[in-house]
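There's a structure below that I have some questions on.
Every protein chain except one is present and positioned as in the full complex.
Right after this comes chain A.
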Amino acid sequence: MLQVEKVSKSYGTNKALNNVLLTIPKGTCYGLIGPNGSGKSTLIKIISRIIRSYEGKIKYIGGSKGTLGYVPQDISLEETLTARTNLEFFGQIHGLKGSPLKKKAERILKDIGLLDRADDIVESFSGGMKRRLNIGCALMHDPELIILDEPTVGVDPQSRRYIFNIVNQLKQQEKTMIYVSHYMEEIENLCDYVAFIDKGNIVEKGEIKELLNRYANTAVYFEAEDSAKLLSKENFTFAPYKTGVIIQTNDPLKTFTELVKLSRDHEFIPEQLSLFKPRLEDLFFQLTGTDLRDQNEKGK
């Protein structure tokens, strides 16, 4: 189990991370999501021992540090050399040599789908192929903890599939993973846990299933003409969401009844009245008031 204990990091007056607390259980895939500049890379660079001056602690409970495979956000490869040379280099750094090294490189080349390009210069690769190799290099030594910083940025669907396959394979081997992404769907599909990070703060975290259930069961989505005005008159507590509002409630059926009654009293039929089943995306919006998608489009 990996524990991030009250980790803070500042760049001058800019606080990149603020008192981050996370517990990453062994053998799980932990998603980390947040807008540009929220501190994701900073946090995982601290976990990967790249940034070594920070406040707080990184603890490994019930075991040693173990080996670590870090996949950087930027492609860091020797681009004037071949894919195989790159893989073997990272294997050698971790003490692999001889035929185990060759075999492992071959195995990884197969997994990342670059066997037929193994002896080509990396410069000649497409962006997606470089991304795959970037991941492969971090897996040469069979690490126990794998940290991936936005591994699917700017790749085509084919490369994306390869990357998902690799992650799923690692999950089957019960490796611990930290997966940073901008894409909620990826986190929802690949990860067991998620932490939302915004401006250096963890705003929510937990098991994805549990989080979705928790938030889904306690809200009702309501949409009608002037719904906000109407509801404030009737003393409802609500939050605007998309073109309607969400009403937090412990008893959704009761809220439904109240809203139906309200509609009847004011003689209109709501455009929409439904149990609010948020996706991670909505959850994030609810928690931070920022839409990740817009943010990222602006950021890029």
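FYI, a contact is a pair of C-beta atoms (placed from the backbone, for glycine too) under 8 Å apart; a residue touches a chain by one contact, two chains touch by 3 or more; residues count from 1.
We take it that contacts and distances are computed from a predicted model.
Peer 1: Just go with whichever of "Phenylacetic acid degradation protein", "Transport permease protein", "Lactate utilization protein" or "B(O/a)3-type cytochrome-c oxidase subunit 1" UniProt uses as the name of the absent chain.
Peer 2: "Transport permease protein"
Peer 1: If the hidden chain were put back, which of A:Leu68, A:Leu115 or A:Val203 would touch it?
Peer 2: Answer from the full complex: A:Leu68 touches the omitted chain.
Peer 1: Can you tell me which of A:Met1, A:Ile51, A:Val153 or A:Leu287 touches the chain that was removed from the display?
Peer 2: Hidden-chain contact among the options goes to A:Ile51.
Peer 1: Could you list which residues of chain A touch the chain missing from the display?
Peer 2: 11, 45, 48-52, 68, 70, 72, 74-78, 80-81, 85, 89-90, 92-95
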